[in-house]
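My questions will all concern the structure given below.
With one protein chain held back, the other chains of the complex are shown just where they sit.
Labels for the chains are A, B and C, by order of writing; each one numbers its residues from 1.
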Amino acid sequence: MQEIFCDRTRLQRMLDVIAALARAEARVGVIPSAAVAAIESRCRAEIFDVDALARATAAAGNIAIPLIKDLTARVASGDAAAAGFVHWGATSQDTIDTGLVLQLRDALALIENDTARLAHALADLAEFHKRTVVAARTWMQQALPTTFGLKAAGWLSAIDRHRLRLRELKPRILVLQFGGAAGTLAALGADGMATASALAGELELALPDSPWHTQRDRVVEVATVLGLITGTLGKITRDISLMMQTEVGETFEPRAPGRGGSSSMPHKRNPVGSAVVLAAATRVPPLVSTLLASMPQEHERGLGGWHAEWETLPQICALCSGALAHTIDVIAGLDVDTDRMRANLETTDGLIFAEAVTMALAKHLGRMPAHELIESACRRALEQGRNLYDILAGDSKVNALLSDTELTAMFDPLNYLGSAEQFVDRVLAQHRTTNQDVT
Amino acid sequence: MQEIFCDRTRLQRMLDVIAALARAEARVGVIPSAAVAAIESRCRAEIFDVDALARATAAAGNIAIPLIKDLTARVASGDAAAAGFVHWGATSQDTIDTGLVLQLRDALALIENDTARLAHALADLAEFHKRTVVAARTWMQQALPTTFGLKAAGWLSAIDRHRLRLRELKPRILVLQFGGAAGTLAALGADGMATASALAGELELALPDSPWHTQRDRVVEVATVLGLITGTLGKITRDISLMMQTEVGETFEPRAPGRGGSSSMPHKRNPVGSAVVLAAATRVPPLVSTLLASMPQEHERGLGGWHAEWETLPQICALCSGALAHTIDVIAGLDVDTDRMRANLETTDGLIFAEAVTMALAKHLGRMPAHELIESACRRALEQGRNLYDILAGDSKVNALLSDTELTAMFDPLNYLGSAEQFVDRVLAQHRTTNQDVT
Amino acid sequence: MQEIFCDRTRLQRMLDVIAALARAEARVGVIPSAAVAAIESRCRAEIFDVDALARATAAAGNIAIPLIKDLTARVASGDAAAAGFVHWGATSQDTIDTGLVLQLRDALALIENDTARLAHALADLAEFHKRTVVAARTWMQQALPTTFGLKAAGWLSAIDRHRLRLRELKPRILVLQFGGAAGTLAALGADGMATASALAGELELALPDSPWHTQRDRVVEVATVLGLITGTLGKITRDISLMMQTEVGETFEPRAPGRGGSSSMPHKRNPVGSAVVLAAATRVPPLVSTLLASMPQEHERGLGGWHAEWETLPQICALCSGALAHTIDVIAGLDVDTDRMRANLETTDGLIFAEAVTMALAKHLGRMPAHELIESACRRALEQGRNLYDILAGDSKVNALLSDTELTAMFDPLNYLGSAEQFVDRVLAQHRTTNQDVT
Partner (left out) sequence: MQEIFCDRTRLQRMLDVIAALARAEARVGVIPSAAVAAIESRCRAEIFDVDALARATAAAGNIAIPLIKDLTARVASGDAAAAGFVHWGATSQDTIDTGLVLQLRDALALIENDTARLAHALADLAEFHKRTVVAARTWMQQALPTTFGLKAAGWLSAIDRHRLRLRELKPRILVLQFGGAAGTLAALGADGMATASALAGELELALPDSPWHTQRDRVVEVATVLGLITGTLGKITRDISLMMQTEVGETFEPRAPGRGGSSSMPHKRNPVGSAVVLAAATRVPPLVSTLLASMPQEHERGLGGWHAEWETLPQICALCSGALAHTIDVIAGLDVDTDRMRANLETTDGLIFAEAVTMALAKHLGRMPAHELIESACRRALEQGRNLYDILAGDSKVNALLSDTELTAMFDPLNYLGSAEQFVDRVLAQHRTTNQDVT
């Protein structure tokens, strides 16, 4: 992702647009065919001085102005006539925006690929741990048993929705920007639409209904979807880092040399990947807000709003993409301590099974009496520091209704998982459908 | 929109969910049919004390807990047996989230309706002013002529894209939330899926692959799309308020008694509608950021993140909806001073036509010589405070190439509009397609 | 805080300004003294129809316009001559902003009082637990021992800095807004400054160097400081909610009927107060961003930016104040399980003391050899699942250097607390200084 948005590539994408414009205009007959080669051959980023262009940008107002000036001079040095046709009829924002669209095409391809990889890793995790019990935690407190497979399925379900969102937004963003100085293509006279169409063809972009210089929803939508993705990545790693706590110890990021350890504190296994992802999940939302806030751009070219996009969108792409890469690492190499997951379910001395026993007794006693019986038993368990099972096993009313085998079974988390497995299966089925839909 | 999200309606939507749950569970055989009527008949918001529930919410942690407690007591007073089956197997977040989805269904219907109304008003404006010339302004400076119809078409094009986005997100948000305390429906034993399916049917919502208690992308996506819409509304009113400036005077918000006038400053016509919309466009982006930032919710129930959603999403809905209503008012009743638009094109003493003349001369002289000739003429025009037309009309080189009729024509903005009309037609065609797609 | 910012109080504060203006202008001789009583007597919020004013606000552009119109009519009904002097020479923003300043004066007094209360509760906690050992956790992993007193002292130190910030900002915000329609007080002719000075005196506000209608740093600064405070409250409750986890169990929010418990999950003790605070800490930062973003207000009266402030600043005040109240509750009634704190230090089977032993052995062996010896011992402890103490107690090289008494002491967290106590004392000393400074 860093390569897609580095200064050099950014320059190249703008030069790609300029070269394609020359070809398109020659094809339509707007400029002489003879000019194309002279222009195209200079449209190579490596021959430009990136730093000098950056310095000139501040005074000129945007990067395309000094770039086109420099390029024109280079073309002129070889073919004075051709130089007159560099960037013919286009405005600097045409080149900057279309160049950005070309970058976003690469960026979205990478994000799509990585969300697919993450989804597959999560699907494996969900499938493998379909029957691995772990405490469901609400308010960061143990609530009832669930499965680690269902946890992973929840993560997967969100990632698969993001993959559909990416598919839906692409037709709106992978479009040409081409309107000339006023958005009318006036400099091209009657040839505007034909040229626009030819240019879109050259770049394999769709031709939008009209230029969108100050209608920024196309680009900002990309940011919002990347924001949603990053939010989900934050959720995944929030869970994992909570499970990595010394006192919980249920999952661990993969070990690697120099990764997350501490020689003076040998017991530590720091969630370094999760930290990167959580930092991204903290930074991306306000950056999305920047882009939304910059949408009310003035008239036919924004003053400040457009400029606010330039670094912000690449940052969002980089943060989301980096977070994706780290989450893939963490998930693909996740150490899962299933024994500890099960052992942690003992922390509450059986109280976590109170609801399960209540439900079972309710069939015999009715709901309210069952509830009262268990509530009283729980109180005794807490006061006496004993396991709820022991209290109930010693309760004559319970013994009259439930055999010890039955009672014991109720304290097995595997017997109180409800529809967990079916939910996992539904998510995995949806995952297979998504895989087909997005390809 | 305020009605959809008021305390009373919010309560009713949760009660709708609870009533539907009783019906669904009776249908599936999870609770006795006899309990349904007793529960259903109490699920009416008007019998509850909203303020008392609000006070109890702080201690309980969410609104559903005291609501269900209160409802259960009311049911019990009439039918003690039925009371045991209130909210059977559900968790408070099931009810709160599904209630929210029901509210969002109404909210999105309203937003869809209003975006359609705005689109139609903009389509009329674009069609009507297809040949109305106005200065295109870049950097808030006059650049070249364009048409007011193209300006309106640009606004329309964005609104129509939003309508497609709304259509796409609905299947993801109009879904049931139902997972019970741990997201496993454990309390329903083997009847979880059947109950969930029946409940979804009762509420005419889709059944999602799994509960999404801490996968918040569904709700946050709504916020992002409303954020994009509000951004476009800000863009529209930014333009209009700039055109309403005393020194510009091209468009005006509709007059109405008590609206935007000032008795001590009778020349003023304040853009009061635009101000409301621009305020919304300032407030919504950070609120969207709040929701994105709240996505990494812990384990099976968030701590703080979920709570941060409760007031934020309704605020976004209200701000977007209010901004839509104001924009519809402004656009539907917009006063357009086409004479002033044309007159303002004279402000630059003909310099705004420099590019048009250059392009025309380039056919005779080649691009560079034409450019140099006009550049020099512009310099003289500025120095001498004369109109560029007069300078050129007195230039022998120009006279040799262009007749006075030709030269005069070049200073008519209607002759330098390029593809503006075609762009408007394309946007209007797209608008008709969108109208079909979204219905 | 809700009372300070409710519609009724807001109206009253504006009416207070209008009444004070009449008194001030009569004193200076700008309006007849006879008009004062007629105006003053109608400046009571309870006689106005809040809903009707709210409806009129949308069309008028701000609340002050219909309020003044309504007030003028009421004054006129009793004293037609006096009605001509209502709000003489002022503009609606003068009244709205100065009314806001009066609200903020009350709001800041409340915040100052509550930060002081919280500071005192934290000081008690820091003092009381100066020698209570608890695991210091970095990356949410146990690192080394620290004291709970030092944890509390860290929270206290931040709160006390906020109290100084509040003291510093007050002179900048507790000032009059009074400039008339253009910020020149032109309607008052030569009496502008005298009137302004008298009005400031009436309201016990400072007279600023000039009107600040579109210089919003004064109000936005309030938001930033409340944002900083809310951030610290989020930090405090983040820590407490982490310590409340089932597997940690070191601190608990105070018990209260109906608070954070669950009848079907009797082991739970939900951090309901912390959730409210963490939600505020999620919501306030973007709201601060709204206000910062709204600062570039146009010319002499903003268009949208000012309007964006109206609801945002009260929300920030309410969220910060609510978070403060909840944090005070949590801290003042905090259950601290010092036994569990100490027991949790055993979780790592002695590895948490590795650094302490290394430091001790380094005096005998040099740092590197000591480090290697302990690293190897830790490896064996982990592999064999034994306590590090046991490994070392059985190591002949260690036995040669350290007596068993010495070795045992190194595994007592109380012996590896460094300067913790001194830091607590320094914070408490600073607290006493702050108490003096802010009063």
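We take it that a residue touches a chain if its C-beta (ideal position, glycine included) is under 8 Å from a C-beta of that chain, and two chains touch if they have at least 3 such contacts.
These figures come from a predicted structure and were not determined experimentally.
Just so you know, the chain we are not showing touches A, B, C across the whole complex. Note on the undisplayed chain: of the listed residues B:271, B:314 or B:413, the one touching it is B:271.
Interface note: of C:5, C:212 or C:411, the residue touching the hidden chain in the full complex is C:212.
Only one of the listed residues, C:49, C:204 or C:298, touches the absent chain: C:298. The missing chain, though absent from the display, is touched by one residue of B:74, B:137, B:218 or B:342; that residue is B:137. Mapped onto chain A, the interface with the missing chain covers residues 56, 58-61, 66, 181, 241, 256-260, 264-265, 270-272, 274-279, 281-283, 285-287, 289-290, 293-294, 303-305, 307-308, 310-312.
By the touch rule set out above, chain C reaches the unshown chain at residues 61, 84-85, 136-140, 143-147, 150-151, 153-155, 157-158, 161-162, 164-165, 168, 172, 180-189, 192-193, 196, 208-212, 214-218, 220-221, 224-225, 227-228, 230-232, 234-235, 237-239, 242, 278, 281-282, 284-286, 288-293, 295-301, 303, 355-356, 359, 366-368, 416-420, 422-424, 426-427, 429-430.
Listed by residue number, the positions of chain B touching the unshown chain are 135, 137-144, 241-242, 244-248, 260, 263-272, 275, 285-286, 289, 293, 344, 347-349, 351-352, 354-355, 358, 371, 375, 378-379, 382.
The definition used in the following text is that only the chains that are shown with their structure count from here on.
When chain centres are set by their Cα atoms, the one at the greatest distance from chain B is C. Work out the mean CA point of chain A and of chain B, and you get 24 Å between them.
For this pair, chain B with chain C, the centres built from the Cα atoms lie 33 Å apart.
Within chain C, the positions touching two or more other chains are listed as 241, 260, 264-265, 270-272, 275, 285-286, 289, 293.
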